[in-house]
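The structure's right below; bear with me while I get my questions together.
Missing here: one protein chain of the complex. Every other protein chain is in place.
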Amino acid sequence: MSTLHTVNKSPFERNNLEACLGHAQPGDAILLIEDGVIAALAGGSLEGKMADAAKTFKLFALGPDLAARGLDPARIVAGIKVVDYGGFVDLTAENKAINAWL
Amino acid sequence: MSTLHTVNKSPFERNNLEACLGHAQPGDAILLIEDGVIAALAGGSLEGKMADAAKTFKLFALGPDLAARGLDPARIVAGIKVVDYGGFVDLTAENKAINAWL
Amino acid sequence: MKFGILVNEGPYNHQASDTAYQFCKAAIEKGHEIFRVFFYYDGVNNATRLGEPPSDDRNVTKNWAKLAEDHKVDLVVCVAAGLRRGIVEGNLAPGFRISGLGQLIEAGIQTDRLVTFGD
Amino acid sequence: MKFGILVNEGPYNHQASDTAYQFCKAAIEKGHEIFRVFFYYDGVNNATRLGEPPSDDRNVTKNWAKLAEDHKVDLVVCVAAGLRRGIVEGNLAPGFRISGLGQLIEAGIQTDRLVTFGD
Amino acid sequence: MDEMESGIVKKFMFVNRKPPHGTVYALEVLEMVLISAAFDQDVHLAFLDDGVLQIKKGQTPAGIGVKNFSPTYRALEGYDIEKLYVEAESLAERGLTEDDLLVPVEVISRADMGKLMAEMDVVMTA
Partner (left out) sequence: MDEMESGIVKKFMFVNRKPPHGTVYALEVLEMVLISAAFDQDVHLAFLDDGVLQIKKGQTPAGIGVKNFSPTYRALEGYDIEKLYVEAESLAERGLTEDDLLVPVEVISRADMGKLMAEMDVVMTA
């Protein structure tokens, strides 16, 4: 059974997402929360990296955190699915363990 | 008159040092403190970058922070000078302003 | 499903406590059980009863206290981390209790999922 | 030379307050003046008198209080940031006082150097 | 207040490098900036790295249960705080443009931001 990884920091500021991508197993779910949703921004320097990651992992971003930061769900990297807190709960239930990349 | 920049986080974890190097002016002083002293480690993947930086800036590392982390002053990148808290104070006095890259 | 929650950071300075709270609310709405919320590191600072945030902002401590009251959620503050930082019985908010780190390990053992919120 | 000091983080969780304290001690030893230490953001948590760290570790709050006593250093806690986080007159440690953010701006104007310690 | 009549005018810069909402820094720096207005100093605000997101349009933090303080940036002009600088490279790296920002700013290069910082007397960062 797969793992849910959470990433709560911007990949521009910290190495959390990088560390997560370096250790998650193919098919694992990665949920971007809090400042982590900045990684979902389309049109920036990380878009290629995120689009690649979407081929190996199931990528999610927390909708309320996108909205808080004024980030339009229509302007995020293709392949990242937006979920709400209920969807976050479902992801924790569907996966065996949760690895928070702090 | 030049600026003293302080960097207190590891360059492996955060972008503080990178941001500092991207904005400091030639001849400015950069002091590595707290977890920032990890940038001074010789023999690792950042040695080339730090050796380059030493050509443009005056680089310092806080000795007590190196000692706390078991980092041998004999094993740090050439061109980085080790100072104690008194040396830190002197650097703030010798420079016009202090820019803490938090 | 039975959840354990670990909150690593204090209120306001980091979003961790807010996200943990929203997660707990959503889990309860979906019929899950929050077995325990454990406050560790600066997370113990969520339990002070002396905080008074501006009236137009949320009150993180009171949010937790209300969740505890409405849904019988066990809010546990680490005694050692609290003592270090000045969170003790004397300033503990209603709804929280102080206990040892064993309560966190127990939550890891007894729950189906442990979810951590931090910096 | 006259120094102003800004401490952005609370005790123990971050080294900021320890480094600021060591800096102040060294500056005073060199004959400089510490005009004011201002505690903002989670830095206000340095001023709780309720903290009791393990006896084999340093007591950050008492370190500051002793510095204030020995060298007449003005330790100011931001009233708004303190209220948000539960640092108020009732749990304020000796040596600290509560005042407004203007005291920080004033320190920036009146001192030769302002040095910030944070996360 | 004495300090408000000191006659000293320094170049202050508030450096914003962190995104809003994930941490309190953006909000509490803003409170600091508003207070600084009372002291008649030469105040500069710099937005770089993830700090550019502090002035992103359309912030709606109701869903995370947090107060929306972003409209306050629009009020800065009323306090005569009008020197807002945004780093061009930081916008581009995040796929943003000046149109995404909720206040009028001067967009400058990283090199020019470095030069501007070098002119300051007091630099406040969080």
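Read from first to last, the chains carry the letters A, B, C, D and E; within each, the first residue is number 1.
As a working rule, a contact is a pair of C-beta atoms (placed from the backbone, for glycine too) under 8 Å apart; a residue touches a chain by one contact, two chains touch by 3 or more.
Since this is a predicted model, take the numbers as computed values, not measurements.
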item: Partner chains on view for the chain not depicted; value: A, B, C, D
item: Contact residue for the chain not shown (choose from C:S17, C:N63 or C:T116); value: C:T116
item: Chain not shown: contacting residue from A:A24, A:A42 or A:L91; value: A:A24
item: Residue numbers in subunit B that touch the chain omitted from display; value: 8-10, 12-13, 34-35, 38, 41-47, 63-65, 67-72, 75, 84
item: Chain not shown, touching residues in subunit D; value: 12-15, 18-19, 21-22, 54, 56-58, 63
item: Positions on subunit A where the hidden chain makes contact; value: 2-3, 15, 19, 22-25, 28, 96-102
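Following the convention adopted for this analysis, only the chains that are shown with their structure count from here on.
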item: Most remote chain, CA-based centroid, reference being subunit C; value: B
item: Pair of chains joined by more contacts [C-beta pairs], D-E or A-E; value: A-E
item: Centre-to-centre distance between subunit D and subunit B (centres being mean Cα positions), rounded to whole Å; value: 24
item: Residues of subunit E engaged with two or more neighbouring chains; value: 17, 21-24, 49, 64, 66, 122-123, 125-126
item: Touching two or more other chains - residue numbers and ranges from subunit D; value: 8, 41, 80, 114, 116, 118
item: Chains grouped in pairs wherever the two touch, ordered by label; value: A-B, A-C, A-E, B-D, B-E, C-D, C-E, D-E
